[in-house]
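As you look at this complex, bear in mind that one protein chain is not there, while each of the others sits in place.
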Amino acid sequence: MHIPDGFLDAKTAIATTVFSITGLGTALHHARQHLQSREIPLVGLTAAFIFVAQMLNFPVAGGTSGHLIGATLAMVLLGPSIAIIVMSSVLIIQAAIFADGGLLALGANIFNMAIVAPVSGYAVYKTMRVLLRDLRGQLISASVASWCTTVIASVFCAGELAWSGTAAWNIVYPAMVGIHAVIGVGEGLITMLVLSAIAKTRPELLTEPSIQTNRNENKPTLIYGAVIVLGLLLLIAPFASQLPDGLDRVAQSLGFESKKTENQGFSTPLKDYRFFGIESNALSTIAAGMIGAGIVFAISFLLAGVLIPRIKNADNSPHST
Amino acid sequence: MIPAIQVTKLNFNYPDGKEALRDVSFFVSSGECVGLVGPNGSGKSTLLLHLNGILPDTFDGSSKVVINGKSITRNTVNEIRRDVGLMFQDPDDQLFCPTVFEDIAFGPRQFGLSEKEIRLRVERALAQTGLSGFENRFPYHLSNGEKRRVCLAGVLACEPLVLALDEPTSYLDPRGKRNLHQILKALPVTKIIATHDLEMVVELCSRTIVLDEGRVVADGPTRELLGNEELMLRHGLEKPHILRHRHPH
Partner (left out) sequence: MRHDFFDRFSRLDSPIHHLPSSLKLLFSLGIIFTAVMVPMYYRWVFFAFFTILILVSFMSRIPWRFIGGRILFLEPFALGIAVMSLFQHNGLAIFLSILIKSTFCLFTIILFSNTTPFSDILFLFRRIGIPALLITILALTYRYLFVLIDEAVRLRRARNSRMFVIRRSRIWLSLTSLMGQLFIRSTERSERIYTAMISRGWK
């Protein structure tokens, strides 16, 4: 999802850079207050770790391979604020040394992968953890959160490309989201497997987070949330009303009936947003998202059962993330 | 003459209860070079970590380690870290800055010296270790031997009274070892060297302490101890080659 230079126009680059600076600045401020010196080398090494993790090839089909982004993994291991710093470091180094992702586009890339991703992951993860408190639950929550962040980040990416006039929303949105809904499954699986591998050798790294800033994350999280909402309003909301057209066009091109012909007795699963008779674009998108998440949840649930054979006595300590 | 290092009845247990050091007592005179030998797991590294206050990680009053007359306490630990230069086993752990210059300058910078003084110290340390001209090199591109020497330079730049070295010649080829031997020999500072490189101990250290299972089992002149085959074998060591044959020195 690294956007190279030349794809974003000035206003998009500036806006996303402002968002990134705000988010990253908040994370750094928070870290300065709560991070202990002994934890600083770990932040640097985790960034190096995520960088290396992103390089690994996971064979998919034919000759293609998938890669991990790692935002959610970093978030589970070190908390959202540190994850922001970790992912930002990775992106800065990728852009400045390896020309992976543009320099002027760095603001957008940091916003998508280093702020939107870990924070949205945090939201999903924390919510699920309220219900799923044991180790298995931790893996499942992490997996589903990873899928969600991949998709959500791709939506923002699409928004940025559309707002720049590089590509039309009704093309780039379904393309990006469609592709990343699939990529996200890989991200979820990999995240889960890695956490499981860590849990087998050093479970305390998961139950007692290496960095204790987790407990105080509420204030900065508000700021991250605000920045993301602003981004949403700027980059996505203007196009959201086009949503039905986009999906409709894709549906048409794929041979499904269009929305105009109601009551045909022919309903296309996700393309028909007349869910339960309610004609609402937002609702249908949310519904589609939840179905996607539900599928990932089911897969993760099964896998977690395999990875963690016996349900250990639930770690009900209030400090477990 | 106050000894540079004085350790009295030092005991240490790991958090999981395992005993690491039992009743360790010895002293090192100023300017002396002492070898610290013993099988793996004997507690050599643990002992060295006590010399600059890294261990124990909580100070419960009486300290068993006295450096140059100063006992290691919560208040003195910062000065002690200036006085005792500790060099670790893995140079990659100790060489953590992006350039050689910055890494060597790290210590002096913590002590609040001026930029000019820092530069002087770095140049001096580089010269002492034969690395002049390496200022802008990236650590990853250096050979093992060069990395070791940069670590040594980084410690020397702090101008310590005591050098505590943990396996300084491990993973070095014979040339690298010889190089390091020569550099260390030329340094007048007090040295205590934990190592498996018994040839180096014979060459550099007038005295040797043998550690086994956390206890001091022998403390005396190097040639006498290391030449005692029975003693060596009993504690998982070997009589070094250099003492096996009559080498003209």
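A and B are the chain letters, set down in written order, and residue numbers restart from 1 in every chain.
To be clear about the criterion, a residue touches a chain if its C-beta (ideal position, glycine included) is under 8 Å from a C-beta of that chain, and two chains touch if they have at least 3 such contacts.
Note that the structure is predicted; figures quoted are calculated from it, not measured.
Novice: Where the complex has a chain not shown, which of A:Ser89, A:Thr285 or A:Ser300 is the residue touching it?
Specialist: Considering all chains, including the one not shown, the answer is A:Ser89.
Novice: Given that one chain is not shown, which residue among B:Val7, B:Leu86 or B:Val150 touches it?
Specialist: The one listed residue touching the chain not shown is B:Leu86.
Novice: Which residue among B:Gln110, B:Ser132, B:Gln182 or B:Ser206 touches the omitted chain?
Specialist: Selected residue, touching the omitted chain: B:Gln110.
Novice: Of the residues A:Pro4, A:Gly225 or A:Gly289, which one touches the chain left out of the display?
Specialist: A:Pro4
Novice: What subunit B residues would touch the chain not displayed?
Specialist: Counting only subunit B, the missing chain is touched by 49, 52, 54, 78, 81-82, 86, 88, 90, 92-99, 102, 106-107, 110-111, 136-141, 154-155, 158.
Novice: For the chain that got dropped from the picture, name the residues of subunit A it touches.
Specialist: So the residues of subunit A touching the unseen chain are 2-10, 24-25, 28, 31-32, 35, 37-38, 40-49, 51-59, 77, 85, 88-90, 92-100, 102-104, 161, 165-168, 171-172, 175, 189-190, 193-198, 200-202, 205, 210.
The definition used in the following text is that only the chains that are shown with their structure count from here on.
Novice: Quick one: report the Å distance separating subunit A from subunit B, using the average Cα coordinate of each chain.
Specialist: 48
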